[in-house]
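Remarks on the structure that follows.
Missing here: one protein chain of the complex. Every other protein chain is in place.
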Amino acid sequence: MSHVPNINFFKATTGLKSWLFTLDHKRIGLMYLGFIWFSFFLGGIFALLLRLELLFPNGWFLTDRQYDQLFTLHGAVMVFLFIIPSIPASLGNFFLPIMIGAKDVAFPRLNLASFYIYVVGAVFGIGSMLIGAVDTGWTFYTPYSTSTDTAVITMTLAAFILGFSSILTGVNFLATVHNMRAKGMTWFKMPLFVWSLYATAVIQILATPVLGITLLLLILEKTINIGIFDPSLGGDPILFQHFFWFYSHPAVYIMILPAMGLMSEMISTFSRRSIFGYRFMAYSSIAIAIIAFLVWGHHLFVSGQSMYANMIFSFLTYLVAIPSGIKVFNWMATMYKGSLDLKTPFLYALAFIFLFTIGGVTGIFLAALAVDIHLTDTYFVVAHFHYVMVGGTVMAFIGGMHYWWPKMIGKMYNEYWARVACFLIFLGFNLVFFVQFIMGSKGMPRRYHTYLDQFQPLHAFSTYGSWVLGLGFLVMIIYLIHSIFYGEKAPANPWNGITLEWKTESPPVLENFDKVPEITHDPYDFAAVDGKKYE
Amino acid sequence: MASATSNLSLVHSGGVNFPLAVGEAAYRVDALYFFIYFLSAVTFFGIVGALIYFVIKFRRRPDHQIALNQMTHSTALEIAWTVIPLILVSIIFVWGYTAYLKNIVPSSDAKEMRAIGRKWSWTFEDPTTGLRTNNELVVPLHQPIRLIMSSEDVIHSLFIPNLRVKQDVLPNHYTTLAFTADRAGRYQIFCTEFCGDGHARMLANLVVLDDADYVKWQADQKAASSATLPLNELGKKVSTDQGCFSCHSVDGSKSIGPSWKGIYGANRQLVGGKSAKADDNYLRRAIVDPAAEITAGYAPMMPTYAGKLSDQEMAGIIEYIRTIK
Amino acid sequence: MILMILRQLMEKNMSSNEVLVGRSHEVAHQFDTAEQEFNTAKLGMWVFMAQEILFFGGLFVAYAVFRMMHPDMFREAAHHLSLKWGLLNTLFLLTSSFTMTLGERAIRQDKIKQGIMLLMTTVGLATAFMGVKAIEYAAKIHHGYLPAKWFFGEGMDNSLHLFFGIYFALTGLHGVHVIIGIGLILWLVYRTIRGEFGSHYFLPIEMVTLYWHLVDLVWTFLFPLLYLIR
Partner (left out) sequence: MSKLHSSHELPPLKPYIITFGALIAITLFNVTISQFTSGSLGLILTMVLASVNAILVLAVFMGLWWDNRFHTVAIVTTFLFLSLFFIFTMLDVATRDDLDPREGPAFDIKSPVQKEHSSGHGGESH
C-alpha cells in the first residue's frame, strides 16, 4: 500500500464488485448520491399524486386510507431516506476527507457498513409499502400508531435501522475531522462545510439514539403491549411526543446545517471573496447544534404540555433564530463588493437566501405562542417547513451538486439548461407553497383528504404549481444524465475555487491527492491568491 | 334564529390572512400576527432588495474580475446583527407568551361544558342542563366558555379558526379550552390532529346565539327530545347526531363503510365468502355487533353501538335506511 | 468444555509459534502513523459510547416520568424484585469489569496465557449474570409480573404492569448488551489465541474493554433504581 497509483478513482479498479465492496469514500458518496436521488424522486412522485388528489375538494382517485398512506410515505421517504442522509452522506462523504486533505474517512469499512445499513433500511421502508403502508403520518404518534392495522412495525424498523446508519456516519465524520486533518489544517483553517458537518455529526450522535429507543419502544408497544405510551394501559401519549421530538427537532438541523455549510462554500467561491465573519460562522454552526436540542417542545404547544414548558420552549426557539440570522447576514456581507459570477450553483445559493428567509421569518410566527396556537397543524406549518427544508436544504443540495458535479464526475453539465431548470424549480416551488401560508392562516388543517369547497381555488393553484416544480426536476435529471455521457471534460478547477478539493484533479485520484498539500493560509483567502492590495 | 344554515366562510370572511375574528383571543392573536408580519416584511424585502442590488452592481464583468474588497470581518457589525434580532425576538416572545396566557386561562365566571371526541365525531354536553348535541357546540353570545375535553380513542384536536383557539384532545387525560365569542353565527370546527381515515370529515360547528335565541334553543331541544318523531325522521336525526355519515354515505358513494343507499333488502357479500340478506335483523346486528359480519372490501373498524342507542333509536335508523333507495 | 476446546486451539497455534512471534499489524492506508490510527479508533469508540448512553437514557427518562406519576407503584414494585439476586448480579458484573481490565493489561504485557484466562473469567461471570437474570425472569413470569397486557400478578397498586414494562425493557436491553459483550470477548479470545494481539497491537481489546465497562456502567444505575430505592 505504500505506492499510490496516480489515476482517477473511477479507473483505478473496474467492475461491479469494485463498487459494491469499495472502501473509497468517493465511491460510497456517489452510491449514496444515487440512492438519495432515487428516494427523492420516489417521494416526489408521492407528492405530485397528493397534490393531484387535492385538486378537488372531495378527492377523486384515492380512498381516505390511500391518501393517508401516501402522505405518510411522502413524509417518511423524504425525511428518513432523502433529506437526513442527503448532504452529509453523499457530498459530505465525497468531500469531507478531500477538504481537510485526508486520504479517506477515519473508518472506511464502517463507512461502507453505514451505506449498506442505509440500503437495508430503505428496503424495509419501501417493503412496508407493499405489505400495507403506514397511515400514521411520519411522526407515528401514539395511540393512533399502536391501534392502526397498517405496517407500522416494518416502517419503524426501517427508521430505526436508518437511524443507525446516520449515527455511524456521524461517528465517522467526527473522528475524521478530529484526527485526519492534513498538516497545517488547524481548526480555524477548516472550510465552513467541514465545520457544519462536524456540528451535524454531534447532533447525529447525540439525538439519533433517542429516536432509536423511541421506535424500539413503539415496536414493543405494538408487539408485546409494554404500555408506556398507550393511554388505555395507563401510559402517556405525550411522553411519546417528547421522545420523538427530542430527536426529530434536532434532526431538522441535521438537515439544514450541512446546507448552510455548502452555502458558505458556494457564496465565497462565486463572489471571489473571503467569507465574512469566518469565526462567527463556525461558532454559529456549533451554537445551532447545541440550541437545537433545547427547542423540541415547540412541537407540543397544543398537545397538553405544561404551560411553563411552553414558555421555556418558546423562548429557546427564538434563540435558535439568532445564529441562523447571523449566517444569512454574513452571506450578504460576503457578496458585498465581491465579483459575483452568476453560474448555476450561485443561482441556487441566491434562491436559498430568498426561500430560507421566508422559511425563517415564518418560523418566528410559529414560535410566538399565541399565534402558534392558531397556526399549528395547518397548512401554514406545512408551507413553513417546506420553505426551510426544500427552499433551504434541497436548494443548497442541488446547488452543491452542481458546484461539485465537475469534480465528482469529471464532466461539465449544460449551463443553459441548468439555468432553465433552476428557474422552473424556483418558480414552481413558490407557486406550490406560498399560497399554503394563506390557506393555513385561513384555517385549513393539514393531513386532510377532503376539504371545504371554499378552499378549492387555493388548493388548485398549489397543484398547478407542483407541475411546474416537477417539470423543473425532470429537466435537471435529463441534462445531468446527459452530461455524464456527452458532457465536456471538466478542468481541475472550473470555478477558480481555492479550497483543497480544487487542488486535485477532476475526478480526484485514488487517494485524493498525489501529494497531500501543506496548508498555510485560511480557506477563503482570496486576497492572497488575487495578489492585490485592498483598502 | 341567528344560526344560519351554513357556516361563516373562512376564506371569504375577514382579511387576506385570517378568517373573521370572533372574540378577544382572536384580536390578541391578530395584533401580534400583524406585528410579526410587519417586521418580517421589512426583513425580507431588506434582504432580497440588497440581494438584487448586489447581483446587479457587483456582477462579474470583464473589467470587474476580482472582488473590490476583502474585508474578512467586522466585530461591531456582527454584534449588531446578533443583538438587534435578539431584542426583537425577545419582544415577540414576551408578547406571545402573555397573549397566550390570557387566551388559555378561563375567566372565573366561565360556563363549563364538556366535549368528547371519537373517531370521527364530537359530542358536546352542557352539564347544567344535561343537553347533549353531536357535532354542534351551541353557546350563548359573550359568555366565557371553558370546554373540558377528552377522547374515547386516539388523540384529536379541537380547532375553531374564527376564535384562534386549538387544543389537543387526549384519551385518558382532560384538557381544556377557553374562549368567548362576541358575534352570533355559525362557525367551523376542525379536528387538527391526524386520527385516521375519517380525520378530514371530523367536522363540527360552533353555534353562537344571543341570549333570547339561546333560551329558545334550549327549550326547543327539550321539547324535541320528548316529542315523538316519525321513526324514519328519528333515525335520520340519530344517525346525524351519532356521526354515522362520516363513514356511510346515502348517495351510493363508497366511503369508509358501505353506503346506505339501496342496502336494505340487498344481498351482502361478506368477508369469508358467506353472504347475507340485509334485513332488519342483519342491520340490527350490524349496529350492535359490527365486527361479526363485515362486508367484503371493508375494514372491520366500526365500534359497537350497543348500549349507546335505545331500541327505538335503532329501529329508527333501520327504518331510515329502508327509505334510502 | 469450552476451556478444553480453547486449550486445544491454543496448543495447536503454539506449535506454529505464532503466539510468541505475534502477527504483524499493518496500519490502515488512510492513516499516517499507528499512533494516529489508535487515537482515532479510540475517539470513535468513545463517541459511539456517547450514543449508547443516550440510547439507554431514553428508558431512564421514561422510568423517571412514571416514577413521578405513580410513586406508590414503584415503592411497591421494589418489593417484588429480589434484592439478593440483584446484589449478586451487581457483584458479578463489577468483578467481570475488573477481570476484563486485568485481562487487557496482561495481553498488553504479552502475558498471553494469563490474559486469555482472565478474559474467559469475564465471560464466565457474564454468563453467570445472564443465568441469574434468567432465574429472575422465570420467577417474574411464573408470578405473572409481566408488562402491561400480559400482567396477571398480584399487587396492591393497579399500575404495577407499567413498572414491569419498564423493568423488562431496561433489563432486557441491558441483557442484549451483555450477550453481545460475551460474543465480542469470545471473539477476542479466539484472535488472541491466533496470536494477533500482544504489546504490539491490542486496539480491539481496548475497544471491547471500554464497551464492557459501559455495560457495567449502565447496570451501576439500573441496580439502585430498580432494586434499591423504595
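Per-chain residue numbering starts at 1, and chain names A, B and C are given in the order in which the chains are listed.
FYI, a residue touches a chain if its C-beta (ideal position, glycine included) is under 8 Å from a C-beta of that chain, and two chains touch if they have at least 3 such contacts.
The model shown is predicted, which means the values in this text are computed figures rather than measured ones.
Visitor: Can you tell me which of A:44, A:170, A:304 or A:391 touches the chain that was removed from the display?
Guide: Of the listed residues, the one touching the omitted chain is A:304.
Visitor: Which of A:45, A:62 or A:294 sits in contact with the chain that's absent?
Guide: Residue touching the absent chain, from the options given: A:294.
Visitor: Please pick, from A:103, A:189 or A:222, the residue that touches the omitted chain in the full complex.
Guide: Result: among the candidates, A:222 touches the missing chain.
Visitor: Could you tell me which of A:23, A:312 or A:412 touches the chain that is not displayed?
Guide: Once the missing chain is taken into account, the touching residue is A:312.
Visitor: Please identify, in ascending order, the residues of chain C that touch the omitted chain?
Guide: 22, 24-27, 34-35, 38-39, 42-43, 46-47, 49-50, 53-54, 57-58, 60-61, 64-65, 68-69, 75, 83, 87, 90-91, 94-95, 97-98, 101-102, 105, 108-109, 148-149, 151-152, 155, 158-161, 200-201, 210, 213-214, 216-217, 220-221, 223-225, 228-230
Visitor: Contacts of chain A with the missing chain: which residues?
Guide: 142-143, 146-149, 152, 178, 206, 210, 221-223, 225, 230-234, 236, 238-239, 242, 246, 293-294, 296-297, 300, 304-309, 312-313
Definition applied: only the chains that are shown with their structure count from here on.
Visitor: For the protein chains shown, what form does their contact graph take: line, ring, star, complete or other?
Guide: line
Visitor: For which chain is the distance between its Cα centroid and the global protein Cα centroid smallest?
Guide: Closest chain centre to the overall C-alpha centroid: A.
Visitor: Round to the nearest whole Å and give the separation of the Cα centres of chain A and chain C.
Guide: 36
Visitor: What whole-Å value do you get for the distance between chain A and chain B if each is reduced to the mean of its CA atoms?
Guide: 33
Visitor: Counting in whole Å, what is the centre-to-centre distance of chain B and chain C, each centre being its mean C-alpha position?
Guide: 51
Visitor: Could you say which residues in chain A touch two or more other chains, in rising order?
Guide: 234
Visitor: Contact residues on chain C for chain A in the complex?
Guide: Touching chain A: residues 26, 28-31, 36, 39-41, 43-44, 47-48, 50-52, 54-59, 61-62, 65-66, 69, 147-150, 159, 161-162, 165-166, 168-169, 173 of chain C.
Visitor: Which of the residues in chain A end up touching chain C in this complex?
Guide: For chain A paired with chain C, touching residues are 1, 97, 102-108, 110, 167, 170-172, 174-176, 178-180, 205-210, 212-214, 216-217, 220, 224-228, 230, 233-236, 239, 243, 511.
Visitor: Which positions of chain B touch chain A when the two form their complex?
Guide: Touching chain A from chain B are residues 9-12, 14, 16-19, 28-29, 32-33, 36-37, 39-40, 43-44, 47-48, 50-51, 54-55, 58-60, 64-74, 77-78, 81-82, 85-86, 89-90, 92-93, 95-97, 99-101, 103-104, 153-155, 157, 159, 161-162, 164-168, 170-173, 175, 188, 190-201, 254-256, 299.
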